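Excerpt of the complex: some chains, original placement.
Labels run A and B following the written order; every chain starts at residue 1.
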């Protein structure tokens, strides 16, 4: 029973990282590959060439803890789930050390292996890990296939194919924007539309592309914001400038183009 | 004003949206070759994979006629061995380049293979694909790790969508895969995914 107690008062800081022969970066790289505690555990089992149905729990637990400590010593921020798994392993290990109750372990009642739940979880996880690999391969093939180029001015329309998630995201943005507007309503010299267009033009030509959100955020009053908005509409309408969205639902940019600009999005 | 000549044919297609109410009734009799040709033209202009059903409606033909025509067209593309192929994706048809020439096409488009998902995101996507509709706690159960940021990434990439709340304690949000998922992974539909049991044998042995 002595060991059991020892396991539960396990102290990460007392232990020293023991993995040698690898540079800090390499380890970091290696650790970065683990998608979660189950992933790390599978890796360790494979390393030990152990049978998943008969995991040498003491050894694997030690190995696992060593990695955890290493991550800590390297200052790698770690998901709490890694620590949860560490606790689980320690608990299983301690249960394995407990002598079987001769009264309870009758022939008819099978001895419940403390590792069983973990093994089931690992096997289930492994399936999805394989599925992830399959998806990865599929996407690689898919990336070797290209669709036809634009034959319409869709891109210039800056239209968005929306989901509920977008709806909420957009709403949040508006609310935030609104809040800022209210708090920022302080007295300030007003800028005219002509000046705003001039300033905007300069920005676009200097910076090639301009994040609209950033630009709008620079406005101090609601009136300025409205002026800025009108300036954007005006510049898209009259200049060789278009609105682009690089990632679906990412920020919107103003960009200089050589081709004639299309009409602004027909809201 | 670069290349104004290109504009004109494009507008021909895009604009001019006066109603084409003429002859909705006069059912045209088309040869099989004509059906194939029109299907090809429409698949080409469509931004998204187009279903046989949609094609059938536009052409006012029977869905089976269209299905057969497109399959024939697909075969023709295959036999021609050109730079293009006709694929069945997300329940619809699509013209795309052949994988063999990806290197040259990429060089032209100046793109690298992109959209590599992190291992965590891929795993999360796999769980969602096979277990949908599925909640965050259920994903945690399988992956053994919080998947919040992976889910956010997948939502932003439109690979997954919300599927309403689950009617249990706390009404957690459920997630499922999107049409974009099918398109990006080149799947006809969800049944085109290999069954999860197929990975079972691998699971034990691969270790």
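Throughout what follows, a residue touches a chain if its C-beta (ideal position, glycine included) is under 8 Å from a C-beta of that chain, and two chains touch if they have at least 3 such contacts.
Predicted, not measured: the structure shown is a model, and the values here were computed from it.
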## Note on the structure
Formula of the full complex in the shown chain labels reads A x1, B x2
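As a convention for this text, only the chains that are shown with their structure count from here on.
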## Note on the structure
Cα centroid separation, subunit A vs subunit B, in Å, comes to 24
### Query
So in the complex, which bits of subunit B are touching subunit A?
1-2, 10, 13-14, 44-45, 47, 87, 94-99, 102, 105, 109, 113-120, 122-123, 125-127, 129-130, 140, 142-146, 155-158, 161-162, 178, 184-187, 194, 196, 199-200, 202-204, 206-207
### Contact footprint of subunit B on subunit A as seen in their complex
33, 35-39, 42, 45-46, 51-53, 79-82, 85, 121, 123-132, 134-136, 138-148, 151-154, 161, 163-165, 247-250, 258-260
